[in-house]
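Working notes, structure below.
Just one protein chain is left out here, and the rest sit where they should.
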């Protein structure tokens, strides 16, 4: 623990740069190498970080590298995670862990066989409000949990090209809400969903939606809803409600700045416009926690197996959306015995 | 219009007394007669109002009575409405208009054949916030409507004896949310629902739930959710959200009093505890509007036909809850052509 | 107490009609007579209330009249109160009790010698939030009281003609804040004040202000501020803060309706526009409480002596404003021993 943690960054895109920007300010962490298939990207990021550009193989072979940040495109996650695990590196991988359950299972197996730390990027679990809610839930403050609600609404959609490969709204965005559901309530046993296209008619041709609703039934008897939307006039809205027999926890950031304007039209304030307005601290704490836990040999969470279950739920919801039926989550994607 | 409106009160229970308490303060309205099957109730209410106790037949035969308030138990609504309609009385009837679609159709037919005014007690439509939201929606401020949400949570359940005859949570409580949905978004074409019992296990034996969720698909392409619960630790929670392409209208009363308490534990305020904390003004305006419209010969709303469609939606949701399927609302309860 | 309370209304202006409109809905209260120097006003109000028009002498001589509502112009208050007291009537008189301390003393003497009930119209004391705050303060929840703040801002000024005879902002508007200060904290011993004209330059010629600030030192060691303004773009703002060693009570009505609007410009809601938006319930409870206490022979509050002390404080603040000095409130307006 007295030595620094030497990290390699695999994938020099937006999320990679966000994480690296935090890590470089953490005492005892050094970003040593940057890997990216686009050489110019890799070089620019490496320069800004004072790191070297390297090939993935070289990074994994380098015994001085302790940990890797995997922020490559989703379809490559499983392969990179498996290789990094076999090389004995601690792994931080962006969500989703995989885009199929089979892939997720491969990654889980590789990680567990190698006995390496593998944390998946569900940053909301590190938001101070979510953490305080979790602590209070676990302490029994709400009593028996009864009802869950999560809303994720993006201010504007990503490009159609991205949407076509994203696996759909429930997989790309909803997976955060499903992970939150599991974080607070435990496992979901049944899911149903409906969807529509309210803005961009081109989505229909690709079987995509820009507005989706899902209903959940939890193993503990509670019920819940999830709402996801791609277009929201007023900004970036992330809400979670946890109801129990003793009350409700409501998680929402209501303002971006601390200025309130009063005029003849009433009282006005701004609203978070962007995920960084809402979750800046969560992003920081997630990666700082990863680094600290790895340096101290502590377990990390959510781990690969945990993330696989959030993926299972997202994929089951997608199936429900496509079939108009209630889908059994417990057995979804599992081999019959 | 220069003459007073003479009203008879049919049913001297809680809702009847609430409406009568408002009506007696309205200039130009006189409550003349009280009908109730329990003579002592009728007499006490009549005394407080300065009215006479009378039998229903006598009231309906009395040409000096212009209008009737029907606040008897739900199973009697259809019969009383039909008789009052045939007697040419203007009618205000508490929701639901009927407990079956066949009954509702009978009532609608009687009212329309007689050409009398018949307003059904969906008081939320008269809340100043709901009315302002409706005005702005109709003015196009939100653009195309996309997503609806309604929550009704009661602080504590009615007696089991009442619940057993209430038709279930969706019919007794959810019907207000379904009516609100239709008020803002127009007709619903599909509904699905799930339910559970989180508090009172005795409900299971009677096929009842104390927590129910429903998902809606509207004719205009929008989607929505409804949540109903019978037990809420923090009070009486009624929320409606209307999302459109230009923004969101959020309807919620956040406080009962105007006292905020700041101490070492943070900032605290109270929450509405009872329907009268939330909708006092709506109850007043609904009945005052009825009286004024009848005196001036103006149409009333929501009328019997409108209320029948809210009932259809509630019953379709109940069917969805029982079957675990998506129910087609448009054809629900209609004779095949 | 089984008999009705028979009330005469003296002064058929706005406040008189407001009080009478509430009283007529209270069981056991009858408004029998209306007195107003303008015959047509008196008749119109009497007709609406089902009362008779009468001269003041006749009302005071009529043994069937139990109580009078005095809502005549301020300069007449003392004379009417003294006469009503001598006639043995219970009295509700609008604030201020008088426009001079000498007048107030005369009224107090008359009331106390006659032993009649005399309540002065400081309605804020009857607001549910103010009452709850008072109850908690008296229960010691805040511990030692340390700091007070009151703000009253009107949306737009009354006519200049009224302002010229009003005694100034501190006497007409500030007296409510000074009364609130005393209600919560007890007596004030020192006051200083500054004022200016920010809108209507004509006020200067008359020695008037449309914006005034005052600082208070209480007998119990606490300090406080009062701010009064005549022009407020966003509505009718009434705020009170009570700070003690254990926390703060903040009294403010933040919204008129329960509609929140979210759009590309942020989150918006309305604000009370008029005193009736803020204090409807306080006005109702003040007069209902008066009627009930008189019928039951209970003491009323704030009484004439209490109101005289609020007047003393307002006049001392006005003196401070004029002289630029700290004024000793305790001795203000009293004969030297």
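To keep things simple, chains are lettered A, B and C as they appear, and every chain counts its residues starting from 1.
Simple rule for what comes next: a contact is a pair of C-beta atoms (placed from the backbone, for glycine too) under 8 Å apart; a residue touches a chain by one contact, two chains touch by 3 or more.
Computed from a predicted structure; not experimentally measured.
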Next on the checklist: Using the touch definition from the top, which of A:160, A:259 or A:298 touches the missing chain?
Outcome noted: A:259
Checklist entry - Which of A:36, A:94 or A:127 touches the chain that is not shown? => result A:127
Checklist outcome for this item: Full-complex touch with the removed chain, picking from C:96, C:247, C:272 or C:302, is C:247
Next on the checklist: Touching the hidden chain in the complete assembly: which of C:44, C:58 or C:215 does that?
Outcome noted: C:215
Next on the checklist: On chain B, where is the contact patch with the chain that was removed from view?
Outcome noted: 233-234, 254-255, 262-271
Checklist entry - Since one chain has been left out of the picture, which residues of chain A touch it in the full complex? => result 24-25, 27, 48, 127-130, 132-133, 136, 246-255, 257-264
Next on the checklist: Suppose we count only contacts with the excluded chain; which residues of chain C make the list?
Outcome noted: 144, 146-147, 149, 190, 192, 194-196, 198-199, 211, 213, 215, 217, 221-225, 227, 229, 231-234, 243-248, 324, 326
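Definition applied: only the chains that are shown with their structure count from here on.
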Checklist entry - Which one of the chains is closest to the middle, using the mean of its C-alpha atoms? => result B
Checklist outcome for this item: Max Cα-centre separation from chain A goes to chain C
Checklist entry - Between chain A and chain B, what's the gap in Å when you average each chain's C-alpha atoms? => result 42
Checklist outcome for this item: The distance between the C-alpha centres of chain B and chain C, rounded to whole Å, is 40
Next on the checklist: Based only on mean CA positions, could you tell me how far chain A sits from chain C in angstrom?
Outcome noted: 58
Item to check | Where chain B touches two or more other chains, by residue | outcome: 246-248
